[in-house]
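The complex appears here without one of its protein chains, the remainder shown in place.
And now, chain A:
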């Protein structure tokens, strides 16, 4: 993940444009997208007009300060959004630079013609030679080449791309560093992966997510309710033979409506997507990020996610009259030339556990493993050792008590979750190598964490049920799907979804595509096929299936940040009432001064302090909105207790302190 080195949150390069953006976003057409901030702007405008034409309620200095802080509230909200967008824009700019103006060599008849990438159509075939940039997203139809995809993934080590397999997809803007490729274009101009990525990080086409829309509805609802509450006050005041100046009503309204969360809402969403991008995962929609937080079931591939890709020898089991040492010697001899992880680990095991040390005699014939015989071995002048799949070994030796024992031992190994390899020396069965799947370090603890979060993990493997059960038990997953075909995966996902659960999975092959599309969160590996990348709603640029777990955490973090700031914003209202109500009503009934629990200096100072607090809290919370509330993998109860204490109770108490302090400053400086 080399691309995480993007500008820090408050670096000068981002602050400057964000301030400019804050003013540009005063455009009513943009403001209307955020109804609460729009109301704030309208009120600010109204008070500006009243300031100019003159109205009752406090001196001109007091009113001018109110107007100033109201406009600042709007600008702070705009600033938060502009800052969040700015980070994405910086990334998009660097992506655009790498893309540059691409040209492609389109194959026409027997020759090629050079055309700009924008002229390439879906279905065209282009030739990309060594050193050239691939002009458009496509699928390899001919050739094998190594391709440097650093422009997309940040990973400088080249990857192999070849036709026909699971590694046939190529992306525009990546460079062929060896050989050549013929590529059939699959995405038209502006539709490619890079284009989508630019649009995503830039936030240009950002659609509000379902949860964001629901939250906006709530905020609008609250705004309407408070409009009613404030709008009826003049009539009540009239009853008490008094009047409340419009300026003060406006101040009360703005402090009560949920400006804090409304100002930060889109920044939270943009920052959430941005965190994912920094994590080298591209979400095709914000909806997918939200769904990630809701995941109930994680489907994880065994190999590469739960276990290390390689199996390792962990034990030798001799059968018949063979001794373990005899077996170890034979294994070592047979494995010395075997460079597979199985072979290397066998040599290490023989040397370290059994103290065997043999050298490969000169002139030994090495028989490499072949898919037909499923055997490998070494033939020297005086001996012939073979190892391989149990069935294959049993085929080349006559039936004997040792063969029966071998069968029993290898069944045992399989039951325990291992893979057995049989060993024969000069036609005599010596025993079996116990190859074990090695569970990744720390993965068990991750599953415990996930369980605490209420997420069930399901291991998918091509192994037989016995082996799968044993690995599942060792790794601590909740369930497994053995001998899983793509149809099985799809059926499993459907079954879970019918039960009301949300499922996440990752995959790379074309045969994974239906399941990726069916899953609520489908993470396609960037090394995968075009079909898989199209089907999933996220693409992992690092092609690391373990990341699924972190993606869930990022989704939860996004939702938590939104909830925490909403709760904070709403609980703030209690203190604001206690600041403004006594200031507003004390002229009607002097006794209501008892409601001034904070002991604020004067009515003007109280109102101004509440408005200043309301404005300043926005920039103060911008870092939290952009970084996100820290997510801990604990149960929902503990999480709720913690966040309620911080953002609920904290939101209740902190404005009392904040407003009082501002009041001390305001009255101390003689501002009101």
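Everything below uses one rule, namely that contacts are C-beta pairs under 8 Å (C-beta built on N, C-alpha and C of every residue); 3 or more make two chains touch, one makes a residue touch a chain; residues count from 1.
We adopt the following convention: contacts and distances are computed from a predicted model.
J.: Pick, from "Tryptophan synthase alpha chain", "Potassium-transporting ATPase potassium-binding subunit", "Cytochrome c biogenesis protein ResB" or "Spermidine/putrescine transport system permease protein", the protein name that UniProt gives for the chain of this complex that is not shown.
T.: UniProt lists the chain that is not shown as "Potassium-transporting ATPase potassium-binding subunit".
J.: Which one, A:143, A:320, A:486 or A:648, makes contact with the chain that was left out?
T.: Residue touching the chain left out of view: A:648.
J.: Considering the whole complex, which of A:28, A:635 or A:668 touches the chain not shown?
T.: Result: among the candidates, A:635 touches the missing chain.
J.: Which one touches the absent chain: A:81, A:437 or A:573?
T.: Selected residue, touching the omitted chain: A:573.
J.: Taking the entire complex into account, which one of A:179, A:294 or A:405 touches the absent chain?
T.: With A:179, A:294 or A:405 as choices, the missing chain is touched by A:294.
J.: Residues of chain A in contact with the chain that isn't shown?
T.: Against the missing chain, chain A presents residues 210-211, 213-215, 217-218, 221-222, 224-226, 228-230, 232-233, 235-240, 290, 293-294, 296, 451-456, 498-501, 555-557, 559-560, 562-564, 566-567, 570-571, 573-574, 577, 581, 584-585, 588-589, 591-592, 594-595, 631, 635-637, 639-641, 643-644, 647-648.
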